[in-house]
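Written below as C-alpha cells is the structure these notes are about.
Heads up, one of the protein chains got dropped from this complex, but the rest are sitting where they should.
Chain nomenclature is as follows: A and B, assigned in order of appearance, with residue numbering initiated at 1 for each chain independently.
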Amino acid sequence: MPKKLTLFLNTSPYSFENTYTAMRIAEAALAKGLETHLVASADGVYNFLKGQKGRGLPHAADGFKSLIDKGLKVDL
Amino acid sequence: MLFLISSAPETKEFKTAFNLAKDINADICLLQNAVYASRNSNDSSLYVLLDELKLRGINENEISGKPIDYGRLIDLMTETDKVVGFF
Partner (left out) sequence: MDNLLVILRKPPYGVINAAEAVRHAGGASGFDYKATLYLIDSGVYTARKNQDTGNTGFTGLGESLELLSGEMEIYADRNSLKEYNLNEDNLVEGVKIDDGEILKQAIKDAQSVMIF
C-alpha cells in the first residue's frame, strides 16, 4: 500500500506562513509518490476561494490548483 | 517520533513544543520562524529546513543543526512512527 500523508490547514492564506509550508510539503510528498491529502478547516477554506488577487507572497489558489493537478486531494 | 515546530523561539508555543519533544526524546525539525532557534543552539541533532533559513538570510554555517530540504523532510515524516506538528 502506498504511504499516505494528510495535511491539516486551518489558517487563512495571507496572514500566516502555513499555506506556503503546506504547499511545499505537499509538493515534495507528491514528487515522492505519496498519496497526499489536505483537509482545510476553519479559515483554511479561504485558501481555495476563486478570484484571489494576492501579491507579494505565495498565491494560495494558484499554488493549490497546480498541486491538485499533480494529484493532491483536497477536502474542505 | 518527529516534532515539527514552526513558532518563533521566544514564544510559549515554541518552548512548550521544544521541551516536550526533548522530554520524550523525539526528533525535531524547525520550520518557519522556529528556524531562528538554530542560530543560538549547540544542538546538532535539530533538523532545519534550508529554504526557510535562506529566506531569512541565515547562512548554513551559522547554525549547528542539520539543514534539510523538503524532500528529506518527507523521508523523515514517512520513516518515523508518528509526526506531531506544532504548526
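Just so it is clear, contacts are C-beta pairs under 8 Å (C-beta built on N, C-alpha and C of every residue); 3 or more make two chains touch, one makes a residue touch a chain.
These numbers were taken from a predicted model, which means no experiment stands behind them.
Going by the touch rule given at the top, which residues of chain B touch the chain that is not shown?
So the residues of chain B touching the missing chain come out as 1, 12-13, 16, 20, 23-24, 82, 84-87.
Contacts of chain A with the missing chain: which residues?
Output for chain A: 8, 10, 41-43.
The rule is short, and it goes like this: only the chains that are shown with their structure count from here on.
Counting only Cα atoms for the centres, state how far chain A is from chain B in Å.
About 21 Å separates the centre of chain A from that of chain B.
Mind pulling up the chain B residues that touch chain A in the complex?
So the residues of chain B touching chain A come out as 6, 31-33, 51, 69-71, 73-75, 77-78, 85, 87.
Touching residues of chain A toward chain B in the complex: what are they?
3, 5, 8, 17-18, 21, 24-25, 27-29, 31-32, 34
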